[in-house]
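Note that one protein chain of the assembly has been removed; the remaining protein chains are unaltered in position.
Moving on, here comes chain A:
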Amino acid sequence: MPVSCSAKCGNNAVLKRPKTGDALCKECFFWAFETEVHSTIQGGQLFKQGDVVAVAASGGKDSTVLAYVLKLLDERYNYGLKLVLLSIDEGITGYRDDSLETVKQNRDDYEMPLTILSYKELYGWTMDEIVEQIGRKNNCTFCGVFRRQALDRGAALLSVDKVATGHNADDIAETVLMNVLRGDIARLRRCTAIATESEGSIPRVKPLKYTYEKEIVMYAYFKKLVYFSTECVFAPNAYRGYARTFLKDLEKIRPSVIMDIIHSGERLSVRDNVRMPTRITCTRCGLVASQAICKACTLLEGLNRGLPRLGIGKESKTNRMRAQLQSAEAASDSAKRSAGDEF
């Protein structure tokens, strides 16, 4: 027995919406999906007329749907945006090669200019080379830290006004959960923000913040959008994996859990006397950081000095390692000097 569309349009429903439980037909679903993203954009005042917006494009489902729907909404509601695609090539053989092909397809399908920046260009190292140095234990730390900054560096290079990322409701709920588990109060506050703006960096916006992953996949499927899906060839982020599985299990029992967790994160208030890390700019690269030398620059320093463990773990440990390094260097310098004195 076919179920009829909750919008009473006379068509048969094709999906049950996780957020509302409504059964919708294809056309009513498209309309509801797009309208919700539009109201997220309007409500959060994510864009201004004339903004140049870089869509962070990975070739995956979220960024593919984001690029498609932003183009559609820009035309439907006259946002007056100039949309471009920005992709980061981590340099992982057999992983990005295929997904970059998908991004190129997006470029052609949506007629948006595409820029691909590689870790090699930005940092001097590909992920393959990094893994060769450090093994497969902490590679996700490097990849994640570098990727976050790569978008800032790329956005600055393209001189865009905003970067739009494809983070969906499930991603954000997952991040809230992880920050709770880690007790990271600063990130917990930041991660639910629909737009992040800090001095010296280009604002990031998340138009799909309230969009369920299921709907993104269904939208892509019914619209026949081509995207690329794979697991990273290196060890998947195990911790995030557990958080994700936990959430999906909960979602099965109670679909609203995703929204509930996001709201919990948003409603959280932190007492004034709680010390928060101050956001400053990195003395090396000038990008936003929470310490004098940002995480990316520290990791890079470790790689370049052949000490890849520098920057892994707590800040205090990094500082200790760096201090030891400096005193060792000073000692060898003075040893060289005194050795020179003898001649």
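As a convention for this text, a contact is a pair of C-beta atoms (placed from the backbone, for glycine too) under 8 Å apart; a residue touches a chain by one contact, two chains touch by 3 or more; residues count from 1.
Note that in this section contacts and distances are computed from a predicted model.
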Omitted chain, identified by the protein name its UniProt record gives, among "Polynucleotide 5'-hydroxyl-kinase GRC3", "Ubiquitin-related modifier 1 homolog", "ALS2 C-terminal like" or "3-methyl-2-oxobutanoate dehydrogenase (2-methylpropanoyl-transferring)": "Ubiquitin-related modifier 1 homolog"
Option from A:40, A:63 or A:126 whose C-beta touches the chain left out: A:63
Contact partner of the left-out chain, one of A:90, A:152 or A:251: A:251
Residues of chain A (touch criterion as defined above) contacting the omitted chain: 2-3, 12-16, 23, 58-64, 99, 102, 170, 213-214, 216-218, 221-222, 227-232, 244-245, 248-249, 251-252
